[in-house]
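Worksheet: the structure to be examined is printed underneath.
Just one protein chain is left out here, and the rest sit where they should.
Labels run A, B and C following the written order; every chain starts at residue 1.
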Amino acid sequence: MTRVAILGGSGYTALELIKLLLRHPEVEIVALTSRQEDRPHIAEVHPSLAGRLDLSLEPADPESLADRADCVFSCLPHAASAEICKSLLDRGLKVVDFSADYRLDCPEMFATWYATEHVDPDRLTEVPYGLPELFREQIRTAQLVANPGCYPTSAVLALAPLLSAGLIEPTDMMIDSKSGVSGAGRALRLSTLYPECNESISAYNIGGHRHTPEIELILAKIAGIADAPAAGRFDAQRPAATDVEVVFSPHLTPMDRGILTTAYSRPTRDVTAAELTEVLAAFYRDEPFVRVADRLPGTKDVATTNFCDIAVRVVRGRVVTVSAIDNLVKGASGAAVQNFNLMFGYDETTALL
Amino acid sequence: MTRVAILGGSGYTALELIKLLLRHPEVEIVALTSRQEDRPHIAEVHPSLAGRLDLSLEPADPESLADRADCVFSCLPHAASAEICKSLLDRGLKVVDFSADYRLDCPEMFATWYATEHVDPDRLTEVPYGLPELFREQIRTAQLVANPGCYPTSAVLALAPLLSAGLIEPTDMMIDSKSGVSGAGRALRLSTLYPECNESISAYNIGGHRHTPEIELILAKIAGIADAPAAGRFDAQRPAATDVEVVFSPHLTPMDRGILTTAYSRPTRDVTAAELTEVLAAFYRDEPFVRVADRLPGTKDVATTNFCDIAVRVVRGRVVTVSAIDNLVKGASGAAVQNFNLMFGYDETTALL
Amino acid sequence: MTRVAILGGSGYTALELIKLLLRHPEVEIVALTSRQEDRPHIAEVHPSLAGRLDLSLEPADPESLADRADCVFSCLPHAASAEICKSLLDRGLKVVDFSADYRLDCPEMFATWYATEHVDPDRLTEVPYGLPELFREQIRTAQLVANPGCYPTSAVLALAPLLSAGLIEPTDMMIDSKSGVSGAGRALRLSTLYPECNESISAYNIGGHRHTPEIELILAKIAGIADAPAAGRFDAQRPAATDVEVVFSPHLTPMDRGILTTAYSRPTRDVTAAELTEVLAAFYRDEPFVRVADRLPGTKDVATTNFCDIAVRVVRGRVVTVSAIDNLVKGASGAAVQNFNLMFGYDETTALL
Partner (left out) sequence: MTRVAILGGSGYTALELIKLLLRHPEVEIVALTSRQEDRPHIAEVHPSLAGRLDLSLEPADPESLADRADCVFSCLPHAASAEICKSLLDRGLKVVDFSADYRLDCPEMFATWYATEHVDPDRLTEVPYGLPELFREQIRTAQLVANPGCYPTSAVLALAPLLSAGLIEPTDMMIDSKSGVSGAGRALRLSTLYPECNESISAYNIGGHRHTPEIELILAKIAGIADAPAAGRFDAQRPAATDVEVVFSPHLTPMDRGILTTAYSRPTRDVTAAELTEVLAAFYRDEPFVRVADRLPGTKDVATTNFCDIAVRVVRGRVVTVSAIDNLVKGASGAAVQNFNLMFGYDETTALL
């Protein structure tokens, strides 16, 4: 039995995480924190949890958490997260961090994109990126895992096998992603008010979204190590390709959850869809949560699951991959539980099927 | 006063067309046809029209229609449409055809994409494509106008000015379009049943959608005539560029109406978003229904209107245009009324603002 | 040509009102006000208005408005509205007030339900309630009209003819209403954030909603004057029934717009659905915006229109009426334009069909 605490319990990823962990036979949720001043019961914050979890939100006190928990999931925003994760790591806890704080391996890049200095720069290079399909072995032994961004998960899972096999160019990739509104979080904003975004799909932040460097960094690592072994596939110490460039266009889609990513890349030689499908299928043959198929996916195929569905087409000499995930599950809390299972030696699929 | 008949009155484009025409002070709707055997009142087919239009659906009889109407809007499917339009044109009526039958100027291309021989091939080369922003002068004097496809409208309006100015390459364009479900029509299909497509965005028919050749053909005409005059801009007789190639990826989006098209193209030289915005704004300066802005659009900005909103970005050396239309209005029935107004000498915006 | 100003231009009813008035051939919109400190252009506040109206929001200055406008539509919240309407009325302008300030005819009742003293109590008894179907003659000559609440419109239009004819009891009415989310306004609230209310229907404020006394008051007037003449039907001076009692249950429904009201009442004698349908149809025979039918309505039948659709059933000795309106049109801005047309002598349906 592992005792876990969740930092930042009032948002949608925390809610999803709690629901998953309530199904986990080896987990006891011992604490939920919030930066709110009052200490509401979790069922007041998330009515769907009434009768299912009897905890109130409390301020995040590292000392107290370290006494009570073995593992912490941080659903805090960037910067706020590293601040407290640092002190929990120093006290020996294991941490799965949902924020972007430990995803980039370079403090300068972090400062550029997140407009703040990193508070824990020394750890950056040693933290595995929490995509088990690519970094499983590093995750198993890590004290801290950087849970991936939702968009990067959908993009990287579709492109990595083809890049890794040298079948597509690492530059000139157009990544067109469509996300459900829960991806924007639970903060009050006009743009996510129901009558604003219902019945409307809109583009936002094209070229400027913070998931861009994250996608490029992970794809660069992969492009540099096409011959990496199949298990524990990528070695973060190897030199990365330097010229990965993506155009990333996120879109807000009128649905609660789900990300569909249509990515356009350039093949390095003549290829067929059948051939690429076979490469993808072989890459993910033993993966419990990636499904490669001929059929073009929709987000409903994976809704409320930890699956990522992928299909590929070749059109006029271009490779078009389509991938679907649930942004709250494989794009956040499901991936976090998958990482947790690896870090604590549980079966990787526990609570996820 | 112009007497109009509508062929194929039971679908969504016909409903939208009727609503627009009911606001047109110079139009009298005299007949609605349907291939159904019974002759239901239009209010049984479209309850929202109760008390607004007192007509029953009737079989399409060219003789009778020619007696009663000056203009026919055909909302029939391809092949069925040309069959009857042909005989109406021979009787002297003016026709706005919503089907794809007269959009491609080449019978072989039609046969390839629509899997049937064209029944009226001789007219193909002389029919203007009903985008007033590009072919206004030809439309004014035409007896028959090919009303554009919804996806092509959204793609072409965003790309044409840049292609025409020689600022982007005519090849290697990725056109990623997201359409509301009304675009799939009112036929009973599992894929458009509410619980199938609600809360889900899905890709379909990537590389194989019939709007692909239509987009390529119109863009080719435009690419060949970069120096065309601003009014009556394009001359269909001029040789077209031969190497326009697009990758077209349509997506089904959980909303009633709207198309958002994000298109990725390659600039021919170093450009900035500000420069391209200026080119777009200049191109559409006198257009009543195209709005160019810095702000990235959403489909709700244009819902139930005849507007097309366009914005442009330059990201990592790529041009990204985003355009939004209402697929049932600017993408179908609004464009048809705009064409009708031009063909009959009414103010182009009548019933559309 | 009538010059109009709109107070409180940033909300959804103002947006709908502007769209309607832009179609009105006899209206010029001269001013839009807002309590915001900056003075944004209306297209920044409502992107769908780009290119359609070139005005910026300004602070509401009665003096200046009186100079420039003949009529003011106030979309301000209660209390704030009467405060400024009062001074505009004193300056001779005509006013259509969207707030609840002038709907109740008794300051005490207002104070009870709105938790504030009324600032203009003397006018209360003389202001007609802006339902032309019931109070047309009073509206024609009024300087100030109290535009009805959205829920009351849907409930009263269905019940008034049956009450007026003495066919149902004035007590023991259960009014179960389902509203789209735009009815909750554009203020930032967690309950109307997309991921909170999408894919969910919820009950709220049962028994405590402020539209309850408004429904009861209007129904009481009607119950007391069953023999009123058909035109200018109700005389506010006649003694009202005192014992009207409704149970009003509002529900938040996952859609942008629309109200469906299912009301349960008790017949005063044996009745049939056919008989009641006939009574309703006769009552509304000459009304341009009320449609009585056998078919049970849905809100989509009336979306973006000024229509109210009504059907009735008799089940196990109970009368069940179902009525559908668009809360932003017949439930707010469409009714306001209808009232405006009456007040200024324009055709009542101008800009509304």
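Following the convention adopted for this analysis, a contact is a pair of C-beta atoms (placed from the backbone, for glycine too) under 8 Å apart; a residue touches a chain by one contact, two chains touch by 3 or more.
What you are looking at is a predicted structure, and each value in this text was computed from that prediction instead of being measured.
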Contact partner of the left-out chain, one of B:81, B:147, B:164 or B:182: B:182
Option touching the unshown chain, where C:36, C:125 or C:202 are the choices: C:202
On chain C, residues whose C-beta touches the chain left out of the figure: 172, 174, 176, 178, 180, 196-204, 206-207, 245-249, 251-258, 260, 262, 264, 296-301, 303, 311, 313-316, 318, 320, 322, 324
Sites on chain A contacted by the missing partner chain, in the whole complex: 22-23, 47-48, 50-52, 199, 291, 293, 295, 297-298, 300-305, 307, 309, 353
Chain not shown, touching residues in chain B: 12, 180-182, 186, 188-190, 192-199, 254-256
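Operating definition for what follows: only the chains that are shown with their structure count from here on.
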Top-ranked pair of chains - ranking by C-beta pairs in contact: A-B
Identifier of the chain whose CA centre is least distant from the whole-structure CA centre: B
Cα-centroid distance, chain B relative to chain C, in whole angstrom: 38
Separation of mean Cα positions, chain C and chain A [Å, integer]: 47
Chain A and chain B, separation of their C-alpha mean positions in angstrom: 40
Residues of chain A touching at least two other chains: 180, 196-199, 254-256
